[in-house]
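Heads up, one of the protein chains got dropped from this complex, but the rest are sitting where they should.
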Amino acid sequence: MLPESIELLAFAAASLVFALAFAPALAPRRALAVQGGAGLAGTAAVAAAPAFDLAVLGLMLLAVLQAAVGGKRTFAACLKAPGVAVALLALAALFARAEGPDLLQRFAAVGLAAGLAAAVGLLPYLHTFDPEEPIAASPVAWLAYIGPVVAAVIVADAHGLLTADAGAAFGAVLIGFGLVNMAWGSVGAWLTENTGAAWRYSFAADWGLALSGFGITLADGRRAALLVLFTVVLGRLPLYLVSGRSGKAPVTDRPINLLVAAALAGSAPFAGFAARVLLLRGATQLFWPLALVLALGMLLWLPGSLRLGRSLGIPRRRQAVGVALVLAANVAAGLYPLPLLAAAGL
Amino acid sequence: MIQLLLGIVAHAVALLLYPGLATMAAFGAVVELARMRLSRRVWEWPELPRRRPTPVVATVALCAVVAAVQTSAPFNPIAGDERSVVLAAVALTFTAWAELALTVEFVAEPGLLLIVQVCWLLAVLGPAVQPESLRPQVLGNLVVPGLLPVKIACAFLYLLCLPALLRLWPFTPPADKRVRQRLDAGRVLTWFPYCGLFTTMFITPSIDDAAGLLRFFGLTLAIGVVVVGFSVFLRWRGSAIARGLYTRVIAPFAGLVLLIVVITSTLLR
Amino acid sequence: MVEAASGFVAWLGVSLVVLSDGRRGLALGMALGALGLAGVSLPAAEPIGAIALVAGGAVAAARRFTAGPAGWAVMPAGSTPRLVLCVAGGLLALWVGVAVMTGSGGALRFAVMSVVGLTGARALAGENASVVQTALALLAVAIGAGAGLAPHTLIVWTYLAAGLVAAAVTWLPDRVQRAA
Partner (left out) sequence: MPSAAVLGPMVLPLITAAVMAIFGFAGVNLGRVAAAVGGWGAVLALLVVWVPIRSSLELTLGQLGFGSAFDMRIDGVTFAFGLMIAIPAAILLTLQPRAWPQTVVAMLGLAAALAAVEAGGIVLTAIAGGTAATLAVVLLDTEDPRASRPSWAMLLAGWLALAWFGVMLQVGGGTAVYNAVPVATVTGPLFALLAGSAVLVSCVFPWRTWPAELWSRPSLRAAGVTVATLYPLGFYLLVRGYELGDGRYPHQLFNVALAGLGTIVAFAAAARAQAAPTRRRFLGEVVPGLGGFALAAIALGTPLGLVAGLILLATASLLIACLALLPDHAGIASLVTIAAAVGLPPGISFAARVVGIEATFEAGDFLGLIGVAGMATWATWMVGGARAIGLPGGRGHPSVETFPRISLVIALLMLAAGPAVAAIKVAYADPVAAEVMQSSAGSLTGGLVNVVTVSSVLPALTLLVPLLIFGAFVYAISGASTVRTQSRPALFKVPGAASAARMREALRSATVPEQYRSMFNLRGLETAAAGGRPLLWLGMLIALGFAVTR
């Protein structure tokens, strides 16, 4: 198993523990523990799969298991995007393995990138979303719980499947997806009417950074992606869990709301800023105009983050402790990310 | 330490006696009385200033002495390399605006006066741009043919500005309702710095002896007379002509001076 | 010859899955698809792998035969686009798998490509749980069959896993719909 995947699994486990300990009890904790545990086990299976095909089969099983969890969407609607993701990944594997013109490898690169986006639920393959749906059954589980590990596995396997030239094309497509998700996600988080939808778009925006990091085929890009995924799993997801995500919580302007907004926006000293620094570093090494575009895109985070931070309301008791822990963890990772990166072998 | 104390004493003498406060007051009183005499058909002695200076006069005195000691008056206790045209210009600029603090009604045409003030600053500092030196006597000593156009243009601009800066132009401030003329202490204190600075900057300096002393003060007095004459002329022609001069002539001329400064600096680079 | 026939059977099976809305049609499509994929995988998968695929497909077909919308419902009204999709998808897969791609195993490539493509499309467009489950089950079998093109040594385990997943996908309960 990749050390990166192990670390991301640990993050997911930590977020599950956080949900059980600090999140408001919207669903029975026992059910949440069972569903979260099953999801974690399935994700671990995907990460541990010794072959790409096995990982894809695991992904399919995971999708069906999640679709079986009671929610607001129909069973078929839940499986639409994951089904397409699995099909795309399988086709990509076929194109990558077949003998023939180089074009096949490039198509394989597109299939892998599109499959990744569809599996996680990113533009242009957004999963249908209902803010009222329990977290275990909602697309947020793919964005912030299962997705990071799946993405790490797909990216790692892609480099084994593709030639160098196709690998570059794969990176370019990921960067393209990344920029689209950054722009759309951050603007959507700012302007969409529903607060729950705003949270979902903010996840997509963060994923834009992560995809760009994966797309930059350099160590700094991978480091940046890992830090972004840390902020997604142990920053945005826990805050989403304690927030009034349906927008019913009163909008407040306390220090805690602004600190949360800063953390969500990737301001210093939170982990998001260190991730951005690494991303700029990687992009500068690859092609400096890309760094300029990324830097401009990074400014789009603020309005949406302020909105989400204020939508948190005033956390009380357990939630307050949880928010404080999340902020502290993000500050620590922002100021001293080396242990996280070293543990992932980056 | 003793050297330091001696230096402080020398500067104190310069500030308070020569060419500072006392010299300023004496020179200014003479010129101001002459001006008043000329500007009135029926002569009567003006009221003397109040015994206690107002804060405005205090400010004018404080700043004017700084300017006065920058002149290259012979026997000036302040060494030549310790004088700076910037110090003189800044200090004199303060004197023109102290009265505005009390009420706007004491200052006639403040907007126009600010334009004249800026033009005067150009006239004072323009000659220093190319030589890259700020010692007034060095600027006065410059007889490089290439720099003469700048010096002449700046000197003319300087003289054009003085009647306005000394409040000798024919615009009366709204609050000036005095029937009997009073000796304007502020103006008395600024005659010497303005005229002395002109002599220092635009005329070759005088040597430190009696003849030099006479030459310096003679020239400075002559400048005063020219300014008085110009101001009397302006008053005689009335405010419309003066307004035309200061609104339509001085700013374009200052622009021309600036152009000459730039061209000269470029040519002599 | 056997491979070519198996490829055709696989395409026929997946086309049935695409064209049917009833449990019998879906079950038959599932069975044919699995049989065809097992047939094209035989050279690479050896008997055990092929049996795993067939078994998984059979269990899935059996489950579908017992649950889901009644009847055959093959090509119900308004299914012309689906028919076009099956034919066009098949032809495209045939051209890419046999003409564009080179080397041996053309039938396997054709079968896997057509099944994966058409089941993916079915999963994307399907509104009914049993339909999507069947499509995914057949997709799982196709993924297993596709492993025959891979150089790795875990190929048998992939066939077994594919069979298990195919069976599991159809036997897992589809959740109670709570859409308001």
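We just call them A, B and C in the order they show up, numbering each chain from 1.
Everything below uses one rule, namely that contacts are C-beta pairs under 8 Å (C-beta built on N, C-alpha and C of every residue); 3 or more make two chains touch, one makes a residue touch a chain.
These numbers come from a predicted model, not from an experiment.
From the set B:Leu4, B:Val143 or B:Leu267, the residue in touch with the chain omitted from the display is B:Leu4, counting the whole complex. Check A:Val110, A:Ala156 or A:Leu325 against the missing chain and you find that the one touching it is A:Val110.
In the full complex, chain B touches the hidden chain at residues 4, 7-8, 10-12, 15-16, 50, 52-59, 61-63, 65-66, 69, 78-79, 81-84, 86-87, 89-91, 93-94, 97-104, 110-111, 114, 117-118, 121-122, 125-126, 128-130, 132-135, 138, 258, 261-262, 265.
Interface residues of chain C with the unshown chain, by the touch rule above, are 121, 124-125. Interface with the hidden chain, as seen from chain A, comprises residues 77, 80-81, 84, 88, 103, 106-107, 109-110, 113-114, 118, 123-129, 169, 172-173, 176, 184, 188, 191-193, 197, 220, 223, 253-255, 258-259, 262, 265, 267-269, 273-274, 276-278, 280-281, 284-285, 288, 291, 295, 298-299, 302, 306, 334-341.
Keep this in mind: only the chains that are shown with their structure count from here on.
Viewed as a network of touching protein chains, the structure does not reduce to a path, ring, star or complete graph.
For the pair chain A and chain C, the distance between C-alpha centroids works out to 31 Å. Taking each chain's centre as the mean of its C-alpha atoms, chain A lies 74 Å from chain B.
Per-chain Cα centroids separate chain B from chain C by 101 Å. For chain A, no residue reaches two or more other chains under the stated contact definition.
Looking at chain C, one finds that none of its residues touch two or more other chains.
Only residues 50-54, 56-57, 60-61, 64-65, 67-76, 79-80, 83-84, 86-88, 90-91, 93-94, 97-101, 104 of chain A touch chain C when the two sit together in their complex.
For chain C in complex with chain A, the touching residues are 97, 100-103, 109, 112-113, 116-117, 119-120, 123-124, 126-129, 131-133, 135-136, 139-140, 142-144, 146-147, 149-152, 154, 157-158, 161-162, 165, 168-169, 172-180.
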